[in-house]
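Shown here: the complex without one of its protein chains, the others still in place.
Coming up: chain A.
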Amino acid sequence: MADTSTSILDRSRTIAGPGYNRWLVPPAALAIHLAIGQAYAFSVFNKPLGSLISGDPAKPDALDWTPTQIGITFSIAIVLLGLSAALFGKWLERVGPRKAMLASALCFGGGFLIGSLGVSLHNIFLLYFGYGFVGGIGLGIGYISPVSTLIKWFPDRKGVATGMAIMGFGGGAMIASPLSVALMTHFKASAPQGVAPTFITLGIIYFIFMQFGVWTIRVPASDWAPAGYVPNAEHSALVTAGNVSADNAIKTPQFWLLWVVLLTNVTAGIGLLETASPLIQDTFSDKAMGAGLGVTAAAAAGFVGLLSLFNLLGRFFWSSASDKLGRKTTYAIYFGLGILLYTLVPTLGHNLQLAFYVIAACVIVSMYGGGFATAPAFLSDLFGKYQVGAIHGRLLTAWSTAGVLGPLIVHQLHDHAKEQGLTGAAAYQNVFYTMAGLLVVGLLADLAITAVKEQYYEKGPVTVEAGGH
């Protein structure tokens, strides 16, 4: 019994037979990413979790959890995302996507169940352990689980394929946010704020939804290629003809340059996303625009929603465009256009040009999403398909770093500006100029990326589908 269940999960049992439609792979990947993308909607639980004792978010009890305590849960999850992606990448390449996806579903769904126990017992450490630690491992494994498989199925459209999957991570929050609110409303009568039963329900729903990915995913046979595909026909000098292992990849300057590229792009994007709601309300306040003409809290929530949409669209659009433009050029556009827009935004705010301000912010956020989605294809270009999932996992530590660094920079600069007595658009201008400066660093790192030297290539043939010799 145990042998049978193990073998069903083995990589060898997931090799696609003749006639398998490769367009089944992106929905399998999306099933995982749409689920784990819930993490970006965790803030919907902030107020309910902060009023489990008092029952009223406006009048928290002394025993209620503080916003800082609750915020740590998300931080743990994001840090664990990066760490587990880095640690389990090579394991994933060895065992294949099906076993990794199942592990992700167990951890992510299980994290919700443990977290619900923490909520029921009002034990914050159990919440940290469940949603943050166990769930965070599920996030990391799930995020990288379909990437190398997609690249192997779509060597001719790497950007399109990975863009579709990573778009799901952006879309997951859009599903989770209204779903969580509806569930909490439904369960409110049976439990404090309805949070614990909502966690249980979400854990079960996501586990089942992710099973679609687990059982649909297939890896291509080692000699498979799309009809008419000519390997290495790409014009870019950066596209490698060899294969580099994950252990060797981190010894190359290219890996660390790309790490800086991702770090700066994500940190800058977080700078905007972290402050989006107060930013637009402070910049276009009644005081600045005239009585009754300022941006309301509801309109600011609409602004945040609009940014989420562009984050989602950017993941697919820019990553797909990178198939034609080349990865290095695409990142150069992110940084070049980003520097221009980040420098321009404070002026647009100062001149109260709301429409242009919103357009600029949307373009910036689309490139933030695009930066995530273009990275796997860039890694595959530089290091080959051999252990691209594991290398991608290690690269995601840049995301975890940015997740800590971005908010820290934003809050420090904004608090300092307020201490100086600055208000409205002026209170944020140093945030934007600093982010523009970070993008200059990112641009220089991108421009410095050259082809990986042959000394790092694996010697002799490699079994790409097994991730080892």
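What we mean here is this: a contact is a pair of C-beta atoms (placed from the backbone, for glycine too) under 8 Å apart; a residue touches a chain by one contact, two chains touch by 3 or more; residues count from 1.
The criterion applied here is as follows: contacts and distances are computed from a predicted model.
Colleague: Which choice in "Oxalate:formate antiporter", "TIGR03915 family putative DNA repair protein", "Protein GlxC" or "AtuA-like ferredoxin-fold domain-containing protein" gives the name that UniProt lists for the one chain left out?
Modeller: Options "Oxalate:formate antiporter", "TIGR03915 family putative DNA repair protein", "Protein GlxC" or "AtuA-like ferredoxin-fold domain-containing protein" narrow down to "Oxalate:formate antiporter" for the missing chain.
Colleague: In the complete assembly, which of A:L121, A:I204, A:A241 or A:A301 touches the absent chain?
Modeller: Only one of A:L121, A:I204, A:A241 or A:A301 touches the chain omitted from view, namely A:A301.
Colleague: Could you tell which one of A:I53, A:I72, A:L87 or A:A221 touches the chain left off the display?
Modeller: A:A221
Colleague: Mind pulling the chain A residues that touch the left-out chain?
Modeller: Contacting residues on chain A, toward the hidden partner: 18-21, 23-24, 27-28, 30-31, 34, 168, 171-178, 209, 212, 216, 221, 223-229, 231, 295, 298-303, 305-306, 308-309, 312, 358.
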